[in-house]
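The complex appears here without one of its protein chains, the remainder shown in place.
Up next is subunit A:
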């Protein structure tokens, strides 16, 4: 057998061995055995001395080809085996991805806070300032300055927690109207403010009454503020909170500190006006009270009602939350059952 034949046989046998090897150790063995210093190729090349001068480079080149072929085959096979080994290992590491993830402690804002923040952001976006008042107020600001003198019948509607004859737990956020009117510098433009906060009524707590609840008051006073502005503003509020496909209806109402006074209803979001239990079969849900600021309120704050005028509105986040989420007991807001608090976690 000539050297060339011998080399060719080595190649055939080597490639076969590589193909047949099933683990990395075996592949290493093959490499050492075939390509090592004492391997058959080196061995065969040692016999080149006996070849003629023009045969020698041809065989040399042939031997190099064979070595390259074998090296490539070994590398390829090794990669295949390594990949198979990793795959086998990964299979071992399989976990149940349907098991629940680790608990992450995350707290939620109170649902009433969410409604207040939503309203505050809406009004801040329209250029209103946020004015937060005190919860213990003077009778003077809670009533007198709002056109509710001592014997006014509307005082009966708001049973009041008095501390002294002059000091009380505010029954409404409206005292901030009077305080802001006194404070505002009208030379710098109209007053546009919103005032959220807690209010108190002398009521026995039950499913629909709470001695503590929340209000959001709004007021705009300037030289060119119209009732049409009030209507437009109320529509924005109602639609922001309940959805813009709903209609807004204004009805005459009565508040001592506004004239004209209106109540704003929206189409019942539950039945879309067809009539259901939530809207007491009227198709409408009352959502807020409002009106054009009474000239007496302006006068008492030292503002000329002939020059300045505007509107005020008030709404109840507790009532909104009850309507919107179907909360049936107002006490749920203040007892803070964690199962209640953690439900309102939707941020999207």
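In the analysis below, contacts are C-beta pairs under 8 Å (C-beta built on N, C-alpha and C of every residue); 3 or more make two chains touch, one makes a residue touch a chain; residues count from 1.
One rule holds for everything that comes next: contacts and distances are computed from a predicted model.
Student: Look at the options "Phenylalanine--tRNA ligase beta subunit", "Metal ABC transporter permease", "Methyltransferase domain-containing protein" or "Sarcosine oxidase subunit delta" and return the one that UniProt uses as the protein name of the missing chain.
Tutor: "Phenylalanine--tRNA ligase beta subunit"
Student: Give the residue, chosen from A:67, A:179, A:294 or A:319, that touches the chain omitted from the document.
Tutor: A:294
Student: Which residue, A:12, A:208 or A:226, contacts the hidden chain when the whole complex is considered?
Tutor: Residue touching the chain left out of view: A:226.
Student: Where does subunit A touch the missing chain, residue by residue?
Tutor: Touch with the absent chain occurs at residues 99-103, 105-110, 112-113, 117, 120, 123-130, 132, 134-138, 151, 153-154, 156-157, 161-164, 166-167, 169, 188-190, 192, 198, 200, 202-205, 211-212, 220, 222, 224-229, 231-233, 235-236, 249-254, 259-263, 282, 292, 294-295, 309-310, 333-339, 341-342.
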